[in-house]
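The structure is given below, and queries will be raised subsequently.
A single protein chain has been omitted from the complex, and every remaining protein chain is retained in its original position.
After this line comes subunit A, so read on.
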Amino acid sequence: MASPGGHGGGAVSTRGGGGTRRMKWALELSLGNTRQFPVPSCRSRGDRQSSQGDTLYPIGYSDKPVPDTSVQEADRNLVEKRCWDVALGPLKQIPMNLFIMYMSGNTISIFPIMMVCMMAWRPIQALMSLSATFKLLESSSQQWLQGIVYLIGNLLGSALAIYKCQSMGLLPTHSSDWLAFIEPPQRMEIMGGGMVL
C-alpha cells in the first residue's frame, strides 16, 4: 500500500536564453530519477540524439524503488479504516435508497421501475463479487466482522428493493397473480335438453 515519494519520472527544463532558442521548453522523458541521478540542465539541444547513451545504468541497478516492507503502526490504522469504509459502504447507501424510494412513489411507470432495478441490481452485483471484496479485506485484522457487515449491508439493500417491489405490487404474492394459471375445471356430467320441440 505504501508507496515512495511522489517524484515524477521526468523533469521540465526551462531554458533562459543560452544556446539556440528553438523551443521554449521541452520534456525530457528519457531521464531517470533526478534525485539519484541528476542531469545537468545545461545540456545543449544539439547532442540530444547521443544522450541516449548517457542513461545507461550500471549493472544491477533497478529503475524501480525498492518498496519499504516495514509496516508501520500508522499505516495499519489506515488499512483498517479503509477496510471499514468498504464494509460499511452498502449500509451507508440505505438512507439514500430510502429517500429515492420515497420520492419515486408506488406507481408503475418507467422511472420508478428503473430506480427499483438499479436498487436491486447493485446489491446483487456486490453479492456476486463477494469473493473479490473478501480478498480486498484480507489485509484487515477484523476481516470476518467486516465481511459480515458488508454482507448484511448488501442483504439489507436487496431486502429494501424487494420491499419496494412488494409495495409497487410487482411480487406475485397474491392469489390473483396465479389466477391465469388455474385450469378450467373438468366437467363430470354431460347435460343437455331444452323446451319440448
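Basically, a contact is a pair of C-beta atoms (placed from the backbone, for glycine too) under 8 Å apart; a residue touches a chain by one contact, two chains touch by 3 or more; residues count from 1.
To be clear about the criterion, contacts and distances are computed from a predicted model.
As stated in its UniProt record, the chain not included in the shown complex is "ER membrane protein complex subunit 1", which appears among "Two-component response regulator ARR22-like protein", "ER membrane protein complex subunit 1", "DNA polymerase delta subunit 3" or "Large ribosomal subunit protein mL40". Touch with the chain omitted from the figure is made, among A:M23, A:I59, A:A74 or A:L197, by A:L197.
One chain is missing from the display, and on subunit A it is touched by residues 169, 174-177, 179-180, 182-197.
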